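With one protein chain removed, the remaining protein chains of the complex are shown where they sit.
In order of appearance the chains are A, B and C, and numbering begins at 1 in each one.
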Amino acid sequence: MSILADLKFILPEIILLICALAVLFLGLFVKKKSILGVLSLAGLILAGLLLPQSYISGTSIFFNILVSDSFSEFFKYLFLLTAAIVILISIGYKRILKEDRGEYYFLLLILTIAMMLAVSSHNLLMIYIAIEAVSLLAYILTAFRKNDLFSSEGALKYFLFGSLTSAVMLYGISFVYGLFGTLDLSTISASLNQAQNNFAVFVPLLFIFSGLSFKCALVPFHMWVPDAYQGAPTPVTALISVGPKAVGFAVLLRIFLCDIFISTDMWVCFVTAVSIFTMTLGNIIAITQTNVKRLLGYSSIAQAGYILIGFVVATPLGIKAVLFYLFTYLFMNLGAFACVALISESIKSHDIEDYAGFYKRQPFTAFVFTVFLLSLAGIPPLGGFMAKFLVFAAAIEARFIMLAVIGVINSVVALYYYVKIIRFMYLSEPKETPILPRPFALNFALVIAFVSILVIGLWPCPVLNWINGLQF
Amino acid sequence: MSFPILSLLVFLPLLGSLVILLIPKKKTGAIKALATVITAAVFIISIFLLIKFNYTNTNMQFEERLTWIPQINVSYHLGLDGLSIGLIFLTGLLSFLACISSCRDIHIRHKEYFFLYLMLITGMLGTFVALDLFLFYVFWELVLVPMYFLIGIWGGARKEYAAMKFFLYTLAGSVFMLLGILALYFNSPVRTFDILELAKYAPAFTLGLQILIFLAFYFGFAVKVPIFPFHTWLPDAHVEAPTPISVILAGVLLKMGAYGFLRISFPLLKDAAHYFAFPLAVLGAVNILYGAFVAMAQTDFKKMVAYSSVSHMGFVLLGMASFTVTGFNGAILQMFNHGIITGAMFLLVGVIYSRAHTRDLDKFGGLGVKMPVYAGFLSLFTFASLGLPGLSGFVGEFLSLLGGYYTFKTVTIISALGLVITAGYFLYMLQRMLLGSLNEKWAGLSDISKVEIFTLVPLMIITVVIGVYPLSILKYQSAAVIDLITKISGVIQ
Amino acid sequence: MIPQSHFLILSAIIFCIGLFGALTRRNAIGILMSIELMINAANINLVTFNKFLGSPDGLGQVFALFEIALAAAACVVGLTLVISIYRNAKTIFIDKINLMKW
Partner (left out) sequence: MVKFTHLIPVFPFIAFLINIFFGRKIKKVSALVSILFSTVSFLVSIFTFIGFLNGEGSYVVYRFLSFNNTALDFGVTVDALSCMMLLVVTCVGTLIQVYSIGYMEKDPRFSRFFAYLSLFMTSMLSLIIADNLLMFYMGWEGVGLCSYLLISFWFEKMSAARAGMKAFITTRIGDTGFFIGILLLYFITGSVYFKDLSALDTQNNLFYIAALLIFCGAIGKSAQFPLHTWLPDAMEGPTPVSALIHAATMVAAGVYLVARTYSLFMLNEASLAVVGVIGAITALMAASIATVTNDIKRVLAYSTISQLGLMMLGLGVGGYSAGTFHLMTHAFFKALLFLCAGSVIHGVQTQDLLKMGGLFKKMKATSITFVIAALAIAGVPPFSGFWSKDEILAEALNNGHPVLFSAALLTSLLTSFYMFRLIFLALFGRPRSELHAHESPKVMTIPLGILAFFSIFIGLLGSPFTHHAFQNFIAMPGLHHQEEIAVNYLAMGLSILVAFLGIALSYLFYIRNNKILAESVRAKFKPLYNLISNKYYFDEIYDFLFVKPALRLARISSGFDSGVVDRAVNLAASQTIVLSKIQAWFDRYIVDGLVNLVGIVFQVSSGALRRMQTGLIQNYLLVAFFGIILVIIFKLIGGN
C-alpha cells in the first residue's frame, strides 16, 4: 500500500488544510471578514461530509502510524463540531481584531487538523507530535489578544506548564521505546502484559499519563486551567475547554484500549484517587469564584473528574459513558462559553455580580445559559444528566460504590455554584438594561447547542446507538 | 393501545407552558387565562380518571408503555393504581386552586411564573404515574428546577437562601436515590428500570444489598417527606415561597417522598423494609412530637403551619412503618388529607398576609370580629388539622395510629401524645389570631373575598365529606393496599 | 564501548537539571532553556536506545529528529509569548506575573 493510496483516508484533513490556507490567504484581501468564518465553516462541513467515506474500519495507514477506525471517526466528528461551533461563536465576537481574523481562523482549522490526527494516531511518536501540535496552536490562540496582559499571562502559564509536562511525557516515551523497542501501541501492549507491575515500566507510563493529564486537566495538572481560561479570548476558552481535553481523553482511551494502564490494582487505585481529587477540588474551589470564566474553568476540571470515573471502572459501559459524556460535554460547555462570550460583549464584565438581572436584558440568552448550566449540573431531562447517569451507572455496575457516592455528592456541591450564576441572572434585578443585539451566528451556535442538549437528554438513542456501534 | 390519557394529563401542562412562552409578556390576562384553563383541564382529567378508575382491580390501569432508550432498557411506562389515583386527584385539584390563587397573588413576571408553574405540575403528575425508575427520576428532578425559581423569584425576604437550600437539599437526597436506582438495575437478573418488572426480582436480593439500596432511596425520600433530621429545608422553603407555591409544596411535594416509599422502597426491598420498620416508626414518632413542639414555639403563622406539616407527615411515616393494611390505608389517607388541609391552611395564611403584610401571630388578635367568614374557615381547617373527629384529618391519623399500634405499641402511644400538643399549638394560634380584643391596627382589614372563598370551598367540602364518610376515598386505595401488603409481608395484617 | 547505562545516567542528570531549572528560575527565558534541557535529555535517551537496541528502522533517531524540530517550534512559540508578556507587563520575571490567581 502506497502513501498516496493512504491519502484518501485523510481526505477531510486535507480539505481542512486547503481551506485553512485559503482562509489565511483571503484574509489578506477580503474586507468583509465574516466571509472567512463562513468559508471555514464550509470547509468543516465539507470535511464532515467526506468523513464517512474516508475510512475503512480498522485500517492502518502510513506505516501503522495512523489508524482509520470508527473510534477515531467519532472523535473527528466531535472536533469538527467543536470547531464549527467555536467559529460560529467567533464570528460575532468583537474582541478579536478584524485584521487578525484570517490568522485566527487559520489557526483554528489547523488546530482541528492536529486534533483529528491525534485521535487517529496509533503510535507514540505520532501521538506525541500531534499533541504537541495541538498544544502549540492552543498556546498561540490563547495569546491571541496581543495587547491584553491577561491573555499573554494566561498563555505563558499555559505554555510553561504544557512544555514541562510534555517534556516529562517525552522522557517517559523515550524509556518506553527503550524497554520495548517500538512505539506502536499494539506491539507494546503485546509485550507489556507480563511486565505490567514492574517499577521500570510503571514510571515511564506514569510520565506519559502525566502528559495526558495536562491535556485533560486532571489534578494535580490542572492549575493552568483557571488562568488560561480566564486569559484567553472567550471563544478560544470554549475551544480549549473542549477540544484539547477531548484529545487528552481520546488518547488516553486509545492507549487504554490497548490494554496499557489497566488490570493492575495500583493503576486503578491511582486513577481513582486522581478522579476523586479532580472532581472534588474542582468543585470546591469553584464555589467561591467570582469570575464566570474561572468558575467554568474549575467546573470543567470537575467534569474531567466525572469522565475519569469511566476509565476507572474499565468496563465497556464505562468506555461508552466516557464517549457519551465527552459528546454531551461538547455541547453544554461550548454553549455555556458561547453565552459567556455573548454576555461579556453586552456587559463588558466577567464578574458574576454583573450578571444581575440579565434575564431582562436578553431573555433568550439567559434562558439557554440556564439550561446549559443545569445540564452541566446534571439535572434531568437535559443531556448532562444522561451523561452523568451513564458514568455513575458504570461505577455502580463495576461496584465502585464509594466512587459513585463521592461523585454524586460532588454533583450536589457543583449545583451550588452553577445555580449561583442562575441566581444572579434571574433572582436579582438589573442595574441598567441596555439590550444589545445578538449576532446571528452566535445565536445559531446557541440554538444548536441548546437543541442538542435537549435531544440528547430526551432522545439519547441515536447517540447511544452510534457509540454502541463503535469498534475498539 | 387505547387513548394515552395519562400522557395527556402529564404533558398538557408542559404544552401549556410552551404556549405561554409564545404569548407576549405584556398580555398577562391571556397568560393567566391560559394557565387557569390548562390547570382546570388537568383537574377535569383527574376527575375523569377518578370516575373511570376501577378500584377493585389491583393491576395498573390506563397503562402506557413505549420504548424510550432501548440501549439501557428504559421505557416510557405510565400507569395508575390505587396508590396513585388519590394523589393524582389531589395534584389536579390543588394545582387548579393554586393557579387561581396565583392569578391574584402574583404581581410580577407573570409569564415566567406560569411557565414554571405549569412545568412544575407536569413534574408532579409525572412522578405519580411513572412506572419506570428512570422516568420517575426524571420527573422527580423536573420538579426541582421550577420550584427553585418559583421560590427564588417570587418568594419572601430570604427567598434566595430558602430556594437554594431547597434545591441543594432535595438534590442531595435524590442523587443517592439515583445510585439506588442504578443498584437495582444492575443487580436484577434482567436489567430493567421497570418498577413492576423489578418487583419480581428485587425481593430476592440478599438482605445486605437490600439495606444498602433502601438507604440510598431513603435519603431521597426522607428529604422530601421530610423525615427528621432532614426537614430543615421545609420551614424555610414554605415560609419564603409565595402562597400558591406553599400550597403546592405542602400539598403535593411532600407526598412524593411518602409515595416513593410505597411505590418503590417497600414493594421492591421488602426485607430491608421490614428491617427498617422500627426505626421508621420511631422517626415517625419523632416527627410527630418534634414537629409539634417546634410548631408551638413559632410566632410566624406560616412557619407554624410548615412545622405542623412535619408533625403530620410523622403520622404517614408511622402508618407506613406498621406494615399493616390499616396503617397503610391510614398513611395514604393522611397524605391526601394533609394535602387538602394544609393546602387550605396555606391559602388562609396567604389571605391574611395579602391584607396585613405580616404573619406574626403576636401582632394579630380579635380578627374574629373583623373577619368572621375568614375566622370560620380558619377554625374549620384548624380543627381538621388538629385531628378533630368528623373532619378528614382525624380518619387518617386514627388509621395510622391504629395500624401503628398493632405493630409498635409504645411508639404509637408516645405518638398519640402528639395529639395533645397539636391541639395546643393550633388553639394557641387560633387564640392569637382570632380571639381577644381587636388590634386597632387591623380595623381596616376586609374579610375574605369571593375568589378566595371559591378556592377554599372545594377543600372544605372534601374535608367534611372524608371526615364523615372516609370510604368515599378509601375505596379507591384499599384493594391496592391489600395487594401491596400481601406482596410485602406475604400475609395480611 | 561506553555502556548504555552511562548515557542513561547522563540523560537523567540533564533531565533533573532541567527540571530543577524549570522549577526555580525566575526568568521566563531561563525556564524555557531548562525545558529545552529536559527535551534534550529525552532525545539522548531515544538515540541511545536506538543504538543499543540496534533496531534497523532507526525509529529512535527519527523521533529525535522530529523532536528537535518540534522543540524549535515550541521555542518559537515560547519566545513569542515572552515578548508578548514583556510588551504588556514590562517584565519577564515570572514571579511578577500573577495577575490572575485564586
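Note that a residue touches a chain if its C-beta (ideal position, glycine included) is under 8 Å from a C-beta of that chain, and two chains touch if they have at least 3 such contacts.
Just so you know, these numbers come straight off a predicted model, no measurement behind them.
Asker: Shown chains touched by the missing chain?
Answerer: Listed by label, the shown chains it touches are A, B, C.
Asker: Who touches the missing chain here, B:A30, B:L427 or B:V465?
Answerer: Answering carefully, the residue with contact to the hidden chain is B:L427.
Asker: Using the touch definition from the top, which of B:Q298, B:N337 or B:S385 touches the missing chain?
Answerer: In the complete complex, the chain left out is touched by residue B:Q298.
Asker: Where the complex has a chain not shown, which of B:W154, B:Y290 or B:F381 is the residue touching it?
Answerer: Of the candidates B:W154, B:Y290 or B:F381, B:Y290 is in touch with the missing chain.
Asker: Out of A:Y177, A:F221, A:F256 or A:F385, which is the one that touches the chain we can't see?
Answerer: For the chain that is not drawn, the touching residue is A:F221.
Asker: Can you list, in ascending order, the chain B residues touching the missing chain?
Answerer: Residue positions of chain B that touch the missing chain: 165, 168-169, 228-229, 231-232, 290, 292-298, 325-326, 329, 366, 368-369, 372, 376, 379, 383, 388-390, 394-395, 398-399, 401-402, 405-406, 412-413, 416-417, 419-421, 423-425, 427-428, 430-431, 434-438, 469-471, 474-475, 478, 481-482, 492.
Asker: Residue by residue, what part of chain C touches the chain that was omitted?
Answerer: Interface residues of chain C facing the absent chain: 19, 22-24, 31, 94-95, 97-102.
Asker: Counting contacts across the full complex, list the positions on chain A that touch the omitted chain.
Answerer: With respect to the unshown chain, the touching residues of chain A are 156-157, 160-161, 164-165, 168, 197-199, 202-203, 206-207, 210, 214, 219-221, 223-224, 226-227, 266, 270, 281, 284-289, 413, 416.
Here, only the chains that are shown with their structure count from here on.
Asker: Any idea which two chains share the most contacting C-beta pairs?
Answerer: If you count contacting C-beta pairs, the leading pair is A-C.
Asker: Can you give the whole-Å distance between the Cα centres of chain A and chain B?
Answerer: 43
Asker: Roughly how many whole angstrom separate the Cα centroids of chain B and chain C?
Answerer: About 65 Å, centre to centre.
Asker: Do you know which chain C residues sit against two or more other chains?
Answerer: Expected reply: no residues.
Asker: Chain B: which residues touch two or more other chains?
Answerer: In chain B, nothing touches at least two other chains.
Asker: So in the complex, which bits of chain A are touching chain B?
Answerer: Counting only chain A, the residues touching chain B are 359, 374, 379-381, 385, 389-390, 392-393, 396-397, 401, 404-405, 408-409, 411-412, 415-416, 419, 423, 426-427, 460-461, 464-465, 468.
Asker: Taking the complex as given, what residues does chain C use to touch chain A?
Answerer: Per the stated touch rule, the residues are 8, 11, 15, 18-19, 22, 28, 31-32, 35, 38-39, 41-43, 45-46, 48-50, 52-53, 55, 59-60, 62-63, 66-67, 70, 73-74, 77-78, 80-82, 84-85, 87-89, 94, 97, 99-101.
Asker: Residues of chain A touching chain C in their complex?
Answerer: For chain A paired with chain C, touching residues are 125, 128-129, 132, 136, 139-140, 143, 146-150, 152-157, 159-160, 163-164, 167-168, 170-171, 173-175, 177-178, 181-183, 226-227, 230-231, 294.
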